[in-house]
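A single protein chain has been removed from this complex, and every other one stays in its place.
So that you can tell them apart, the chains are marked A, B and C in the order they are listed, and the count of residues begins at 1 in each.
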């Protein structure tokens, strides 16, 4: 047993860290609140992608023939961790979902068309999975794609289509066969968001950033944009989700939040002494540090398994569940430590950590149901991991 | 809205309290650990019953025509609370299960035979419900009673038949009809424990007291000892259980445990000051005091509803669930406060509170599944209380 | 023993529920939250016309002589509707401080005005620590500069020297944070140091005209929805008769204010938690996934059962403390028990409500978010769980 990073891994980590420390300005770090969805944040991310491409760090996980670095899983984890610590996560959907799926399952034409664009950061994607009546039960989705000559014609409605208003393509799941059990009739499409018939309606979230409802009204998509094989979409999505849960979930953000909370506790006087000298605060922060370590170890385990070509099944679900629930406990503890100052959001005078604490508390609501609810994760751990009967 | 006890209620409570303070020796109080199941504890209880009968306090809840006091529900609660605070709970099964069921559903002959004996504390009962394969799913019990002439012939096995080794009668649930859905074919019997064919095998529990497995081998019971009507046993048991959950569960014991824990914290020096001056201990005990208050209020609510002839359905389940889970938190907190001294049971030198803390930690394991598991209670709250679909 | 509301209380509850549903529906509440002052004069006038602004006051001040449980009934409905108004600040708290400690003149001037809605009075307590501890009160109230040759020690205010004597006015300087309803207030009750130092001694309360040009106010846009403000007092001159209660010995009044505020918050929080539970149960019954209502899944049922238990325990802890208040029994312990419990319980309920609603309630204008945000603010306001657990420990004489 050996928890040490290899020399190469350490070098990569240090290089990343130095680069990010240099390139990501402190004021973005301290004001990253929802920036990913803001105009200025978007502009920063676009510029930042160019720098990543210069460093050949854009597609670290992909095979070299597709413009990637073919980095091993542990380095992918380090990459995702460091970038998310600094709150830069360029082209996440393209890099982590679309790219890998195309590499494994896409047609040759799809690979040649999309992979280089993704690797160069020239194209953005939104995910068209969830529907008003298909959340946890994603396989019950009703958006349909009907074959009409060389095209598929798409009709339906999607919700939580984050980034739909500024993405070039939608990675869309639609039903291509009504006659088979529900998860067997789904296909995946690459849909140009400029295609007529798509309309996008904003939804503002509790955390303040924008997501969307998208309406699909006779949207014609060429058959060449059906990913891989027809009716195999469910398996592609599941494979992508497993992948996404492990390496590219932005767990580094939690470490950043923890570090900032520690800084807040040390730097904030309350009752004549720093918060970090209050026994209750000390105990709370100490407990959080343990969960932080546990989460990192679960992430390392999952990445290590992938590196050994073992497929994490329940392990990925455990990580996702633990990390997202920890995030709620972390942000809640931050709010409790900040007291009344935690009630103030970004922009309000006196807001604790410039509103970071408040933002995270609002944001942390989502990950325990987004991308597979904690309830589903527990089902998976029990059934796949422990072999309990359905 | 008025939480005040009436003058009569207060008088009854005071009378009880004064009586118990006088009659229950401190050394029994402080050494009550498992006494109910011990020889000396049994002897004390037998003597104590005589005193209760003198005070006409034996059958406080029963109608006067059956030797009872017909006390209103709130006074029944006070009675159960005070007695259990002092760890005396004479004839619990007879008073709380057998008696009320006979009063409501028994034949005239059964009432006349049994009620006066119970009211005078002359007869003891054990409960024959649970079987090895019928726990939470009690309705699947397999012990059968077959009609043979004027008798029923009972065959089967029961488990957790507490007191079977020293009870006069068993209040036994057995299947009298194999052809109907499972809860519809059950009847209740009053079985003399001296009947040939009954054998009793001890089971020692984690808490140290004895319960039993009972084997029933062609046990002949006269038809007159089938309670009420044939095949109605399930409804009688359910009615008795609801009743038992509310008024006569020994919640007063928890208050005693809490009070003793407070005494321990105030009287035990650790690190040069009383435990009660340690911030962690203060916080923990304060939190327990709140749960204690909440539990009392849930008990008062249930009793008050009964007094108003409203039937508590989910409210009784909520009380049972909350109180038993609180008991685990309380005993666990006690163990944590006592540290290494909490590991020592009754009889060991240095045992915290003479082993009370350790005993309660072991005992508290049981009530969250005994008498209806917390899982079932939550099902009931959700389905009966909130109307969620099955 | 009677755990039912009285008939008149039931009527009040029903009237209030219908009124708020009609006059302050969630959409309107959310609009109001986007305004700086978070006060709707129109709604306020309508509430006033129902007589609720004088509910706890004696009749001679235009009040209805209501009990604290009457207030609880009303506050619970306010919490259920998640309404935003200065009711708590002005009626429940400032009104009570005036009743407890005000001179006849102060009471006559302000209570009828509060009761008819023409004056809003807010309490300015917290400063840079926002900890509800006496040390946090550092705003100074000094007597105006002495006249030539006058000794400071002789410059006692009239409260100490008997009526009628005149002294130079007080000058208040400092900054108050988290002043509830600080922007809509017409008057402040300000906790100030009349003797420099720390601790509870030397704190006095003053009634201050909020429109003084030496007062600057700015909103603190709490995400909880309540109307918080920062209020700067820049050498604000107030007359001697502005002193509310005893000189230097105002802290017991502040403690009473905090306790009453905590209990009133509990009542609001019970209403909010009940509403979050009701919304969740209704949603779980109609939301279909995997071919069944999600409310039929055991995991959802058990969450809902725990929520119901949190709500019921919170409700009775609150009612019990309120009943003791009306029965004139010591209830500091019961208040702190209720508030410590509710601080956690409402948050747990709101959190599970969000989890069961999942995505649909993560949308900013979903009504459930009102409760998610109120729960967090309620947790902290008038003392969080840690604060009240410390109180409980002291009151248990540990």
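Before moving on, here are some points about what is shown:
The working rule: contacts are C-beta pairs under 8 Å (C-beta built on N, C-alpha and C of every residue); 3 or more make two chains touch, one makes a residue touch a chain.
These numbers were taken from a predicted model, which means no experiment stands behind them.
The hidden chain, counted over the whole complex, makes contact with A, B, C. Residue-wise, the contact with the chain that is not shown comes from B:361, picked out of B:171, B:236 or B:361.
Only one residue in the set A:14, A:46, A:147 or A:283 touches the chain that does not appear here, and it is A:283. Where chain B meets the missing chain, the touching residues are 130, 132-133, 135-137, 140, 159-160, 203-208, 269-272, 280, 328, 332, 335-336, 339-345, 347-350, 358, 361-362, 365-366, 368-370, 373-375, 378. Listed here are the chain C residues that touch the chain not shown: 297-299, 302.
Touching residues on chain A toward the chain that is not drawn are 1-6, 9, 74, 262, 265-266, 276-277, 281-283, 285-287, 289-290, 293-294, 297-298, 300-301, 304, 307, 314-315, 318, 321-322, 375, 377-379, 381-383, 385-390.
The definition used in the following text is that only the chains that are shown with their structure count from here on.
When chain centres are defined as mean Cα coordinates, A lies farthest from chain B. For the pair chain B and chain C, the distance between mean C-alpha positions equals 44 Å.
Between the Cα centres of chain A and chain C there is a gap of 40 Å. Residue positions of chain A touching 2 or more other chains: 280. Shared contact sites, meaning residues of chain C that touch two or more other chains, fall at 300, 386.
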